[in-house]
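The complex appears here without one of its protein chains, the remainder shown in place.
And now, chain A:
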Amino acid sequence: MRVNFTVNGRPQEADDVWEGESLLYVLRERLGLPGSKNACEQGECGSCTVRLDGVPVCSCLVAAGQAEGRDVVTVEGLGDHARQRSCGGSDGVPLDAAKGWAAKAGTDSQAGEGVELAPIQQAFIDAGAVQCGFCTPGLLVASDELLERNPNPSDADIREALSGNLCRCTGYEKIMDAVRLAAARQSEGV
């Protein structure tokens, strides 16, 4: 079947979708957006988290057909989503740009230089909250949604909001630091 939906602010169309396919599979394999990660396929790890009509969900548990006509934001569109939130107005991210998304090489080992990042992405880099990086896209989408809803989260709020995202590297402390840092920067208008 064919699925028409909006991805990162642009209308997209996926063809030859099998009826039992997940939204995650369509994003990764049909649209070529591998940012959302496929790990547990049962909603336990959160690494496939995307926004569906603004709400964080596990894209591995959304049937592709259920996304018909709906609005999806993936980690590839997070920078644009954050920019739109602070400045308003955006044409979205074209699929080719989203596919080619990469942290551009900088002058030193700091990733993320030369490419416009969402504040939460920059905070993850600055706080050292990324190790192997597999859980990171899901954590970024969930954290960004938390800060949109609750600009000054308590530690308990952060833990609650990220309780559906597993990270096996960091022990979560650096991730907590990153979300606190992004919240502080957001409130200072940096």
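One rule holds in what follows: contacts are C-beta pairs under 8 Å (C-beta built on N, C-alpha and C of every residue); 3 or more make two chains touch, one makes a residue touch a chain; residues count from 1.
Simple rule for what comes next: contacts and distances are computed from a predicted model.
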item	value
Name under which UniProt lists the unshown chain, selected from "ABC transporter permease", "tRNA 2-thiouridine synthesizing protein C", "Starch-binding associating with outer membrane" or "Carbon monoxide dehydrogenase"	"Carbon monoxide dehydrogenase"
Full-complex contact with the absent chain, from A:L31, A:C58, A:V93 or A:A123	A:C58
Contacting the left-out chain in the complete assembly, out of A:E68, A:E116, A:D155 or A:E173	A:E68
Residue touching the undisplayed chain, where the options are A:N8, A:S22 or A:T74	A:S22
Touch list for chain A against the chain that is not drawn	1, 18-20, 22, 41-44, 46, 49, 55-58, 60-63, 65-66, 68, 142, 160-161, 163-166
